[in-house]
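All protein chains of the complex are present and in place, except for one that has been dropped.
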């Protein structure tokens, strides 16, 4: 369901064009005074409307904390934070024409036509805003740990310079979109987090990373390259995780993000009312490339998962 | 911990050189008569000692069912199956010399030196035997679903012919090992399995796939290739999962397996008794390439995860 | 933590004098159109300020649904409902003087002094408002099931006439309070809900019933009386639950509620600042007897637990 975590647990809710999206965080230690300016900075990193390579939709994303915070400090009780939705243009969506590459058809099968289709509803990338909020708190709590993600590729091009907005803008000009690859490094983790098998660091983080819309592959510790080496070479690699458990060395992982499915070009679809082929031009305001905005989301879910593993292991905060 | 699943739940236990490995399966429907010959066939596929490219260790792996089966049919109560360990040579292991690329050091940090180190203990690939048993039951229960994995690469070489034993034997001759890539296809899944976010099909399967020792990367739906395409191209891909939910199309995924860390060559390590650098030659009988034996394990955990998602979705068996 | 349920899951949050209390409901089937007037009626039953035997605090308790409802129907995504707090008088509380019979001292041990102490904070009976909201939806979903609780005793006196306000008012006049006993009957349950052992109907419902503040005992199927009979007599009892599983007969249970700990009389306590004995007169507006307002709460949590068991069993809604 929409809940993750054992000792640091989050439940997310909301739809793109509903009243609000939000999250309930359970397991926060009492007496923690979140640096709200740092939280807002994380929200800003994810926020759209910050340049010509992102959607023009404006969202204030000012966290409204309803519980769990008293006189600026966590109480130990669940903290609920909501982010009001604003600047929605719901008229842009046609629910009978499922958008290729989107969850529309799968959602129809699961929710029997009752899902809120506007802007992708509950499937929207908008739901990553509460994830970033959760991660912003989690990273402040992890003592001596830094979580830093960056863009590795955009549209198949290495992103040595940080982003390759040239590739993004070329796609945008064509009414098209591109995906990319994000790499993340976590420094400062102690040895001993995680469990063999189902509770492995890779299992827990992968479950979170694949929760991010559009992520379709994940690699830990240069695993793809290592699979082509010999054991004598591979054994020299400084693994961040072995046997599912942190080694005390830097933990590295990467995720692959598919291109934004909302493109301005005309596409083929099926009219759900008639079952006949139809043409569709997706309207609305969309990112030609979601990758830059996904960078803080990757960091956030990593921090969330690691804080949970930290508490499970019984390490002090 | 060592438990996975919500409506079809498995708890695995055991160490490589202990009395037995095993699994408790909860949530099996009553009245199911497992085809035990088909179960044994799956166990055989994983079993070592079947050729010069695998370890010489012999294991009978005859499942001993202690509960949950009555007159050849499941009762609906938990089914416990144990697999006795045999042909162990515990003298081959030196606990004070952690083996490079193995979980030994991470395990030491977590278990404070009390883990059963013989043959990797609880971290051993031996624990995949109960996984294969669980998967062998799960696949019989999934109506009209086929789960078929195969080798895609060995040691960096495409495995068009099925296995590339040449590459494996070359590594073996050098006292070395190789890894590889396994691809899996699942046909016959209905649309509507899975959930957005943390309960996504990718999240659930990835958590299981990364439970398999040596798996370090996972891809769904050709995600790595798609990340380099434009949206207009990517949208034409026949996704098996969209928004975390099955689409009704074939579900494809691949995993990357690092080379067996146990190699016959001398390696550098640290003596835990003195903290000083030391030389280590790993003894014992090991697979120069674990990939062929991992193929049925990949199928098994996929079947386990899909049966759980199937029951969660309330689909009939 | 603050989450309950496997297939119908609720996460509650909030403090008595914070911005709001609320609940996230996950697992609601899509396409369900809640009768909001019936929901409001349940909220009204629990609401204070309805007579001289309850607290004078006024709460509108109009549910504000932030997600999961679209065009009046559930979407299948999580439904978040908040209830704003109003008419709070936070000045009435002295955090350094723990109130006898309240959670204050235990809360201090657990939350290290950071809990929101105003009005009991997260421990407040105010948190039962979101439980009643959750139950109001759950009972609408359970087909053919009725859940009906009533007062059995007040302050040790049988409540044949429904409430015994005489006993309550006598206590109130003395600046004191009383507790009581609530009995509940559930009609229309099919046979086959629940599991042996940890998932038994009694285990699941008891976990919920003991979540209600002040509940200190629970009985199923006249269990207290039956414990004094002989087996030949007891076996003739129409058990609603046997072996943890519903029998298809009426399910009966009762809970015992201790007296409201907030009394107007002067009491002994300890000053947490000095460690010295102190006198305390609890201020604020309090129910001289919480039992009448707990009746809809008992029904609500029963409905919540039974809907979860219903969905776990895979029964149709």
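Some notes on this structure:
As written, the chains take the letters A, B and C, and residue 1 is the first residue of each chain.
Simple rule for what comes next: contacts are C-beta pairs under 8 Å (C-beta built on N, C-alpha and C of every residue); 3 or more make two chains touch, one makes a residue touch a chain.
Keep in mind it's a predicted model, so treat the numbers as computed, not measured.
Checked against the full complex, the candidates B:19, B:38, B:86 or B:317 give a single residue touching the omitted chain, namely B:19.
Considering the full assembly, C:213 is the residue among C:48, C:135, C:213 or C:292 that touches the omitted chain. From the options C:26, C:61, C:116 or C:195, the residue with contact to the unseen chain in the full assembly is C:195. Listed residues C:42, C:74, C:165 or C:260: the one in touch with the omitted chain is C:260. Against the chain not shown here, subunit C presents residues 1-4, 12, 100-103, 105-107, 109-110, 122-123, 127, 153, 155-156, 171, 174, 176-181, 190-192, 194-200, 202-204, 206-211, 213, 215-224, 226-237, 239, 241-248, 256-263, 265, 267, 313.
One chain of the complex is left out; on subunit B, the residues touching it are 1-3, 9, 11-15, 18-22, 24, 26-27, 30-31, 65-68, 70, 73-80, 82, 110-116, 121-122. By the touch definition given at the top, subunit A reaches the unshown chain through residues 6-7, 77, 196, 311-312, 314.
Definition applied: only the chains that are shown with their structure count from here on.
Chain pair with the highest count of contacting C-beta pairs: A-B.
For this pair, subunit A with subunit C, the centres built from the Cα atoms lie 36 Å apart. One inter-chain figure worth recording: subunit B and subunit C are separated by 45 Å, centre to centre, where each centre is the mean of the chain's CA atoms. Residue positions 77 of subunit C each touch two or more of the other chains.
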